[in-house]
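Shown here: the complex without one of its protein chains, the others still in place.
Chain nomenclature is as follows: A, B and C, assigned in order of appearance, with residue numbering initiated at 1 for each chain independently.
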Amino acid sequence: MKDEPEIRIGFYVCHCGTNIAAMIDCQAVARYAAQLPFVAVSRDYKYMCSDPGQELIQRDIKEHALNRIVVASCSPLLHEHTFRNATEKGGLNPYFFHMVNLREHNSWVHSDGSKATAKAFAQIRAAIARVPHHKALEVLQVPIHPDVLVVGGGIAGIHAALTLANAGKKVYLVEREPTIGGHMAKFDKTFPTLDCAACILTPKMSQVKSHPKITLWSFSEVVKLDGYVGNYQITVKHKPRYVNEDLCVGCLECIPACVFKTPKFPDEFNQNLGKRKPVYIPFPQATPQVVLIDPEVCLNLKTGKCKQTCVEACGDRQAIDFDQRETFDDIKVGNVIVATGFKTFDAHRIPQYGYGAFPNVFTSLEVERMINTSGPTSGAIVGRDGKHPDTVGFILCVGSRDEKTNKWCSRTCCMHSMKLAQLIKEHCPRTEVYIFYMDIRAPGKGAEEFYDKSLRMGIRFIRGRVAEVTDWAVTPEEEGRLVVRCEDTMAGFVRRIPFDMIVLAIGKEPQADAQDVRRLFNMSCGTEGFFLERHPKLAPVSTFTDGIFIAGACQGPKDIPDTVAQAGAAAAEAMVLIDQGHIEIEPNTAHISEVDCSGCKSCLPLCPYTAIAFIETTKKASINAALCKGCGTCVAACPSGSITQNLFEDDEIFSEIAGVLAYE
Amino acid sequence: MNNEPFEPRIVAFFCNWCTYTAADLAGVSRLKYAPNTRVIRVMCSGRIDPQFILTALAKGADGVLIGGCHPNDCHYAEGNYKMLRRFQLLKRLLQDFGVEESRVRLEWISAAEGDKVKSVINEMTEQLRALGPLGMPAKFAAWDQEVEELQHQVDEASETEAAHA
Amino acid sequence: MKYAYFPGCSLKGTGRSYEESLLPVMRILGIELEELRDWNCCGATAYMSVDETKACVLASRNLAIAEKTGHRALVTPCSACYLVLNKTQHYLKEVPAISNGVGKALGAVGLSCHGAMPVRHPLDILLNEVGLDAIKQKVTHPLTGVKIAPYYGCQIVRPYATFDNAYQPTTLDRLCEALGATVAHYPLKTRCCGGSLTGTMPEPGLHCAYQLLKEAVKRGADLLATVCPLCQFNLDGYHDQIAAKWEPVRLPTLYFTQLMGLAFGLAPTQLGLQRHLVPMKPLLPVTA
Partner (left out) sequence: MIEYTRVIKHETDRVPGFGAEVMRAPGCEKLASCIQCGTCSGVCPVSIYMDFTPRQIMALTRADFKDDVLRSRTIWLCVSCYACTTECPRKIRITDIIYELKQRAIQSGYYPEHFAVPVLAREFTDMARANGRITESLLVMRMYLKTNWLAALGMWRLGLKLMSTGRFSYTPEKIEGRAELEKMFAAIDTPIPDYSPSGAPGEETKGTQP
């Protein structure tokens, strides 16, 4: 600081309306700051982040020859960027700014005004002690690789991939199942318009397959991610499907040829309601149109003893390859969109509802497959006993809004159940359909009208959470049927209603491996396990890692319109970075003073990014700023104190420590 | 000291990605906790030099709280492990200094655990209230005085030596 | 294996056949139950309705005495005692207002309770410590052909039990099967027997017992197996009233320990079977 001009600090405390001012005496804070060393200007203002607030800083910089700025307002994670810009506009290096978190860390979490104000004094004293040590820093620029990886081929991934590809960007779409389409491909109709899911989805699926800018890798998984925003290196594993994807033409002749004459293995796509063979295609419109062989049940793969009639049927196309192994691809991309979707709640976890114990208790997804004309019953609603039900009861919020399982609302089970109920009524108008609900949540376009239509169709709504589904009969008409016991809370008494079929509207959960995926892509999860967005309102598809975006139900339960909107948003966010061509990154990197380095090599193994190299000629360590991500671990460990981290220098932190403790 | 209850001063070092964000979440959720903690933000708990902790205690903190990401969740792969290793060593040193174990605390708090920020701070404040002030600055002053006196004696001795010579 | 044993008041009164069968059966399996010295009433649900803290004081005197024995766990066969003792342990940990009161009361007589002693039900010990294999080895008179409706009642599975599923418990089912019996599908296995209402408000209380018995009859059960003295009393003692009010649903109700004793070859009188109001002799070929 010796050769630099005298330090002149401008200090600003923000009222944030009443968010801060109601708890902290902002004028007292401004008065306190005014008498601290180097403070040239100290003001309080209603909204510092507003234009006039920012202009105030810029004007003061000029009028009072300020060269350091401290703003005490909200969290730096929210507005640090805003005030750095204001500082820069005022003619100073943006890193001469420092921010104090008076809102999230003080006024919002305390309830005693005088103690909160005293804490504020300590907080700003620390900042004012710190900021004279700040140095002018240059922003680092990193080029953005123009290709994008989309993980997950449900409707979110499909829409994001097509949006990017239509804008001319190269996209890799990786899907772990043998086909893209996700949950939406299993749906029959979609609420509230009742347009057929396949009719709107399958054209998009084939566009993905034929798009020249999209590389579709189904039955594949991302296993490794290295690098940083703009420069991710990714390894993708391709699982063996025992069929050469390039040679298979999707004629499906191998399936009837299989030595198993009838399908006898559970068909996952149909929620195990139907059967398939060892060689199969999940559903007629599967994309890619390529069969696969299940090694768990294929006679040849299990025993090596099979007539291989499938190979015979394939003939000179020679697409079947029993020797296929896992293969890997390494790619480089600039951005990643994670759209890995959700898992449905396992209804076995609520034994009171009898799923698994009583054959005629179904999940909503099972009924979805049943009602689909290409499904296991060709569109007929039949119980596992083969009978058509006269009465069907839908139980909502199964595994949702329940602290014993999942606390959150599935956001779709009201609308989804109403849709299925309407379809059942359409298929067979005589069927009595009941919906047991706690609250009907029908927000969104056309949803209330859909609810009204359900009511007018004669679907009976009972407000009450079902206590139990039982085969305990107390009246003759209950004998042999499934009895629902629940309080009809609107009528005010407990009812017992017998049904032929019960449908459990199961909730949505994070994927079973969400934690692994989160670690792989360096994201965070909320308490419920869904991926955490950077800001719930203002950055809903960004994550805390630049260049990693999220879309769809992996971020939280949502319906198809919201999922598609998010996917488009994620694609747009990726395009912003691609079209900028480069990204500015926080210059909080570490660097080594060559004079002070003793060449002890302590720092080398600490760096997870191998950014530190040992230069043999000088016997000194050296940091590659492009690789350094600014964690500061090496700084803390350097025995000679020769490593410095920008923005978090020892002097800066020591003065902060002294500052917070200087105020009694 | 008047009749007011003792209010401990806690310096907290929170990593930017997990615990600092969790503290923001506690704020957004309007959870209420004790106002005794002052937070210093670092990018990673791996940046926390044991000297920071010692300096805080020496300058009058009654306790130090370190918050990092859960194991395997570090934004920088393994900075939290590096901190944990240092922390284990530091604890032994602090024991030798006679600093009670509960005065320096390491907690893994993820970005989603706003309620944990609240409970940890409240719990630590209670514990430190029960323990009373650490009083390191006074001890340091006493030690400094001892050293000064020693120096004085040495100076005097060398002066007399010089006079004799 | 040796455990501290808390019989509870019922096992010295209306439920004495429970104790009469429990002790010999456990002895055969090599388990010694050492009765707590000068134990007192657990507090039961009735005390909870008057004063929670004092109910916990009653329970914690027993816990304090049990802790002094140094045994690995306190075994109590009565469901109400099992619930109250466990609930007290929870409250001592979670509710400062109650743990302070209890501390004060115990302190006045030089006792202390750390809440560290697990309170367990004999069914838990049998299934998880002894094991079904060891039990099967002792079966000399398998209950072949006897169809049992396994009835758990409320308080051993709710809300503090950890040894079985609260909604679909299976321990008693598995035990009955190990004795050679057939287990009936019994959807009311955790529904309330009427509890103390049978005495205070007979109609609702007996209605509960009636429903249980009726369903067991309907499911073709020969008898109900129970784990609780109050359940046994309610299902055994009121057949006249039930028949008068609704319909006769006569079915014997046995403690699971009595069933074990019969399977182990003990005589009915050794197991207190003569004390039951609905006789079970014709049903059990093994006891002839």
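Rule of thumb we're sticking to: a contact is a pair of C-beta atoms (placed from the backbone, for glycine too) under 8 Å apart; a residue touches a chain by one contact, two chains touch by 3 or more.
Everything numeric here is computed off the predicted structure, so don't read it as measured data.
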item: Candidates C:Cys9, C:Ile28 or C:Val217 - the one touching the absent chain; value: C:Cys9
item: Among C:Gly131, C:Pro204 or C:Pro248, the residue in touch with the chain that has been omitted; value: C:Pro204
item: Identified contact with the non-displayed chain, of C:Gly30, C:Pro159, C:Gly220 or C:Pro248; value: C:Pro159
item: Among A:Asp402, A:Glu586 or A:Glu649, residue touching the chain not depicted; value: A:Asp402
item: Hidden partner chain, residues of subunit C it touches; value: 9-10, 12-17, 38-41, 43-54, 57-58, 61, 83, 91, 94-95, 97-98, 101, 104-109, 153-155, 158-159, 166-167, 190-192, 194-197, 199-205, 207-208, 237-238, 240, 274-277
item: Residues in subunit A touching the chain absent from view; value: 111-112, 115, 352, 397, 401-404, 438-439, 463-468, 485-489, 492-494
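Definition applied: only the chains that are shown with their structure count from here on.
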item: Touch-based graph of the chains, sorted into line, ring, star, complete or other; value: line
item: Reference subunit C; chain at largest CA-centroid distance; value: B
item: Averaged-CA centre spacing for the pair subunit B and subunit A, given as whole angstrom; value: 36
item: In subunit A, residues with contacts to at least two other chains; value: none
item: Subunit A residues touching subunit B - in the complex, by the definition given at the top; value: 75-77, 101, 103-106, 108-112, 115-116, 118-119, 122-123, 126, 519, 522, 524-527, 532, 544-545, 588, 606, 608, 629-633, 635-637, 645, 648, 650, 653-654, 656-658, 660-661
item: Subunit A - residues contacting subunit C, complex; value: 350-352, 357, 470-472, 474
item: Complex contacts: residues of subunit C adjacent to subunit A; value: 165, 167-168, 185, 187-188, 211, 215
